[in-house]
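Yeah, one chain of the complex is gone here, protein chain that is, but the others are all in their spots.
Chain lettering (A, B and C) follows the sequence in which the chains are written, and residue indices restart at 1 in each chain.
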Amino acid sequence: MDGLLLLSLTVLVPVLFGIISYLVPGYNLKKYAVILCALVLSVASLLILYNGPQNLTVESINIGMSLPVSTIIIALDFLLLLVFLYFGYKDREYKVLGLAVLQLALLAYLELFVAGGEEAGITFVIDDLSIVMCLIVSLIGSLILLYSIGYMKGDKNVSSFFLIMMVFLGDMNALIFANDLTWLFFFWEGTTLCSFLLIRHYRDEPSIKASDRALWMNLLGGIALVCGIILIEMMYNTRFLSELFTAQATMPGALSFLPAAAIILPFAFMAVGAFTKSALMPFNSWLTGAMVAPTPVSALLHSSTMVNAGVYMLIRIAPLILIFGGGLLSTVITIVGGFSFMFCALLALSQTDSKRILAYSTISYLGLIAMCTGINTWLAITAAVALLVFHAVSKGLLFLCVGEITHIIGSRDIEQMQGLIAKAPLVTVITVIGLISLMAPPFGIFVGKWLAFQSASTFTQIGWSLVAIFFIIFGSIFSVFYYSRWAGKLLATKPAETAPPAHHDWYMEIPLIILAAGIFVSVALTTIFFTQLIDLPDIYGQEPGGLVVGEVLRSAFGGFSPLMFLILFIVILLIPILIIRVPKTSLTPTYSCGTGKEPDIGGGYFETLIGESKLLKYLNPIGILLLAILFLAVLL
Amino acid sequence: MLKILANIGKNLISKPYTSNYPFTPYQHFPGVRADVTFDGTKCILCGLCQRSCPAECILIHKEQEQIEYLNTQCIRCGYCVRVCPTNAISQNEVYTKPSRQRLTVYTKVTNENAPVIKKRMAAEAAKKAAAEKPATAGTGPAKPAGEKKVDEKKTSA
Amino acid sequence: MITLDDPIIWKIAFPAVMLILAPIIGGLLIGIDRKLTARLQNRAGPPIVQPFYDVLKLFGKEDKIVNKTYLVFAVAYLLTVVLSTGLLLFHYDLLVITFMFGLSFIFLVLAGYSVRSQFSYVGSNRELLQMLTYEPILLLVVFLDRLVTGSFQIDAIWSFTEPAKTEPLLYTLPLALLALFLILPIQLRKSPYDIAEAHQEIAQGPVTEYTGKFLGLVTIAHFYEVFFVLWFIGLYFVQNWAVRIGLMALAFLFSIVIDNVTARLRVDQMIRQVYIIGLLLIIVNLAYILITGKWIA
Partner (left out) sequence: MKTTIQFGPQHPVWVEPLRLKLTMDGEIVKDCELEAGFCHRGLEKKFEWDYNKGAYLSERICGICTQHHSTCYCTAVEGTMGLEIPRRAAVIRTIMLELERLHSHLLAIGLTLESIGFENLFMLCFRNREIVLDMFERTTGNRVLHGINIVGGVIRNIGPEMAKELEDFCDIMEKRCLDLKDMILKSYTIRERMQGVGVMSEQLARDLCVVGPVARGSNVPYDIRAVAPYVLYNEIKVKPIVETSGDCWARSVVRVRELFQSIDIIRQCIPLLADAGEDIFAKSKTLPEKEYFTRVEAPRGELFYYAKGKKSKEMDRIKVRTSTYGNGPGFVPLIKGSHLADVGLITITFDPCIGCFDR
C-alpha cells in the first residue's frame, strides 16, 4: 500500500478525528468518533506492519499540492514556541519564559544560519524499529482511548481532552517516522505541548504547577535537542538521520577549539534531550508530578508515547555513537540509565500512592532501556527494543487497572487496596497479572533483563561491567520488592469474605482484558518478534534473529525458552487453582496470638530511610553531576 | 566464639544428657517427696490431715471408716505427714505415672483405737448383746485398702 | 547396550533419578541436621527419618484454611522449587535457574502477604529483605561463574578451559564459594540469618497460617530447597565425585556449625554484614581472575 496513505492514516487521521470529536456535540457522538479513531489507528498500524519498511521523501508528500510543507512545519514550530511563551507568561513561570526564548533564538539560528539548504532527502522512514514503535503507540494508544471513554464520562473538559489525546497519538506517530531532524524537532516539541496540556487537564493548582514543571524540563530537553541538531548540521553537514550512517564528520572552523573526539558532541546533546523526555534521574520530577493528570493520560505518557520517545531517540543514536567512536559516551549513558534504574526502584519502594509507584517504576525501566542502549551491543539493543515493547504493554495495563481501581474504591493508595480481590475480582486478577509480568520470569520484562544481564556481563564492550551488573541486580530486586508487596496486598482477603455483585463498565474493562491477553501473547510470540521485527543496523554485526533457535532464545552465553516457561508458569498456577477446593467448614480466622482480633496490616515503606525527601536531596545533585560527566566524557 | 566451638565439639563426643524418657525411667534421688500412703492400722480418723491439706485432696469418711485420697490433685507438700498425730501417713519415693483419668485411692481404716471405730464397735457390741442377732460385716461399699480405682463419674473433668 | 559412559545416562537418566530422590535426600539431610544439632547441644535428638514422620503426620491432619489464594501460592512455591531443581539437574542456563529459584521465593512472599495475618505480613516483608540480601550475592557469583566459564550454561562448567578441560571452579573462584557459604544460612533458613522464620519473634513468618497437608507441601518444598542449595555448591568441583560430595557435605556441616555458634541477627545487621563481606569477597575474586587473566569475554 502507498506509504503516504498509511502515514496520513496514522498521523493525520487521529488529528482529524480529534477535531471532529471536539466539534460534535454530546458525549455519545464524541464516543463514536473516538471508537472510530481507535479502530482506524489500529488497522493503520497493522497495515504498516503488513506493508513493511519503506522510505518517503518530502517530494512524495508534496504530490498533488504545491504546498511548501517544510516551510509550514518551520512556521508551526515557531508558533509552538510562541504558545510556550504565552503559557510561561500566563503562569508567571519565568523558567518556561527564559527557556522558550532561548529555544526560539536557537531555532532561529538553526533555520537562518546553519540550515544546509533545501536539499532533498528522505523525510520519513518506516523501518522495523519505527514499525514496532508505531504498533505500540497505535495499539496501546487506541486501547487507552477506548478506556478513556469510560473513564472520562462526566468530565467537563472532555472535548479538549479527546482532541489533545488524539493529536498526541498522531504527533507521536509522526515523531517516530520522522527522518528529517527539523521535522523531528517540531514533532518532539509537539509532544511536549500535548503532554503539557494534558497534565493541566483539571486546571487546579497542583496540576498547573506540575504541568509547568513538565514544560520547563521538556523545554530544557528541547534546547539540548536543537543544540544537537545545530551541531549535527555543522559537523556532519546533513539533517537526515538515515544519512548520518554514511556521513563524513568534519569539525567546522567555528568549533575548532574543541578536541577531535568532540565529533560526537551532538549525540551527547541528543542523549540529554532523550533523558529529559524519558525523565531519567535528574529530570524525574516532571513525570512523578504528572500523576495529577487523569489516569488515561498517565497511561498514555508512560506506556506508549511521551517517555518512549526519549528511549526511542537513544536507540536511534546508539549505532551512530558506536560508528563515531563514542565508547566513553556510551559508558556514561549506561551509568546514567543504571543509576536511574536502581534508585528510582528504590524510591518506588517508599511510596504508597499506586500511581507514583508506577511512575517511579516507569522511570526505572526506562533507565534500564537507556542502560541497554549504553551497553550498545547487538544483544543489548535487542534487549532495549524488547523491553520497550513489553514494558509498554505491562505498564499501560497497570495504569488502566489503577484507574479502574480508583473508580471502584475512590483511592489510589495501595494501603486501601487491601483485599480488593473480594470486591472486584476481575480487575484485581488482571492487575496481579500485570504486576507479576513486571517482575517474574518468564514474562517479557524478564526476557529483557535476562538479555541485558548477559550483555552487561561482557568486559570487552563496556569497562564498567561490574557496575552495570550491580545496577541491574539491585534495580530488579527492588522492583520485585514493591511489586510483590502490592500484589500481596491486593490478594489479602479475610476468611469467608464474599464478593458483592460487581459493576462492570465494559469500556474500561475490555481494554484491560485485551492488554492482559496481550501480555501472554507478546511473551508467546517473543521468538517471532525477535526474528521478524527487530532489525539492527549493520554496525552491530549480528541480527536478533540469530538468538532464536527453534522456540529457544540462545545467545553465546545461555539459552531460555519464553514459550516453554510461559506454559510451565501457567501450569504451575493453574494446577492449584483448579485442584484446590476450600470447604466452608475448614475456614478459620488468622492467628493473632489468641486475641481473636483482626490485625491492621500496612506500613513498612521505610520513609525515614529511603523516602523521597531523604533520597532526592542526594540523587538530584548526583544526576546533574552525571550529566556534567556526560559532556566531560565527550570533550576530554 | 572459639569457646562455643570447643563446647559443641565436647558435646558431640560426650554422651547425650537427655534420656529416652518413657523407656528409660527417671531415677529419683533418695528423699524425694512423692505419693502419700495411709496406714489404715494406725489412722484414728481424726481428720487433721483433711483440714491441713492445702490442695484439699484428702477426704476422711468417718461413717465409712475410710480415707479418700485424690492422687492427681495432691501437691506432694507433705504437710499431712507433719500434722498426723499417729504417724499414719507416710510419703514414699514413687510417683504415680501420668494418667488421663483422676486417680482416687481409698484406704480402709482398721485401727481399733480410732474413736469412731471404737464407738461403732461398742455400739455393735451393745446391739449384739442386746439383740443376740448375727451382726452384719462392715457398712457401705467399702473398698480394699491401697487399691487404685478410676472414678468413672469424674473422668470428663 | 547402554553403558555407564553413555551420555544419555548422565544427561537424562541420572538427573531424572536425582530429581525423584531430591526430596528424600533433602529430608534425610534435615533429619541428619536435627540429629547432629541435638548432639551438638548435648541432647539425644530425634531419629533421622523424623522429618518424614512429621510430613506424614501433617498430611493426616485436619485443614484450617484462611483463604484459597495462599494455598495456590503454596503449591506454586513447591512446583517452582521442583522446577528450579529440575533445571539445575538437567543443566539449564544458570541465570534462568537463579531467577526461577527467586521466583519460588516470590510465590512464598505472595502467599505470606495474601493471608492478612500479622506474622505472615511481617514475615513476608522479612523474606523480601532476605531476598534483597542474598539474591545480589548469588547473581554476582553467577556472573563470576560466567566470566570464568564464558557462558551461563552449566554444561560450560565441565569444559570451560579447553586445553586443560579439568580445572574446577574452586581453583579460580574460591572466594565466590565463600560468598555462597555466607548466604547459605539465609537459603537454608538457619541462624544467624533466619530472620524470616524467627519463631521467637514472628511465629513462623510467611508460613504461619499453613496447616495440615499444605504445611506438609511447604515442608517438602523445603526438602527440595536444601538439595538445590547444596547441589549448587557442588558445581564448584564437578570433576571428581568424591570432592564434589565432600564439598556439599562441608557446606552442610558448615551451616550446622554456624547455626550452633551464633545468635540470630537483626535485619539491618544481616544486610550490612552480607553486603560488606559478600561484595568484598566477590570484588577480590574478580580482581584475582582479572589479574590472572582467567576470564573469557
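Throughout what follows, contacts are C-beta pairs under 8 Å (C-beta built on N, C-alpha and C of every residue); 3 or more make two chains touch, one makes a residue touch a chain.
These numbers come from a predicted model, not from an experiment.
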Chains in view touching the one left out
A, B, C
May I ask which residue of C:145, C:194 or C:209 touches the chain that does not appear here?
C:194
Tell me, which residues in subunit B touch the chain that this view leaves out?
1-4, 7-8, 17, 28-33, 51-52, 54, 75-79, 82
The missing chain sits against subunit C at residues 37, 40-43, 118-119, 121-122, 125-126, 191-192, 194-195, 198-203, 259-269
Contact with the hidden chain only, please: which subunit A residues?
352, 415, 592-595, 597, 599-606
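Here, only the chains that are shown with their structure count from here on.
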Chain centres from averaged Cα atoms put subunit A and subunit C apart, in whole Å, by 37
What's the distance between the Cα centroids of subunit B and subunit C, rounded to whole Å?
58
Counting only residues that touch at least 2 other chains, which ones in subunit A make the list?
none
Give the residues of subunit C touching no fewer than two other chains, as numbers and ranges.
none
Contacting residues of subunit B [partner subunit C, same complex]:
1, 4-5, 8, 11-12, 14, 16-20
Under the stated contact criterion, what part of subunit C meets subunit A in this complex?
62-69, 71-76, 79-80, 83, 92-96, 99-100, 102-103, 106, 109-110, 112-121, 124-125, 128, 131-132, 135-136, 139-140, 143, 146-147, 150-153, 203, 208-209, 283, 286, 290, 295, 297
Subunit C contact footprint on subunit A (complex, rising order):
418-419, 421, 439-441, 446, 450, 453-454, 457-460, 466, 469-470, 473-474, 477-478, 480-481, 484-485, 487-489, 491-495, 497, 556-560, 565, 568, 571-573, 575-577, 579-580, 582-583, 586-592, 599, 601, 604
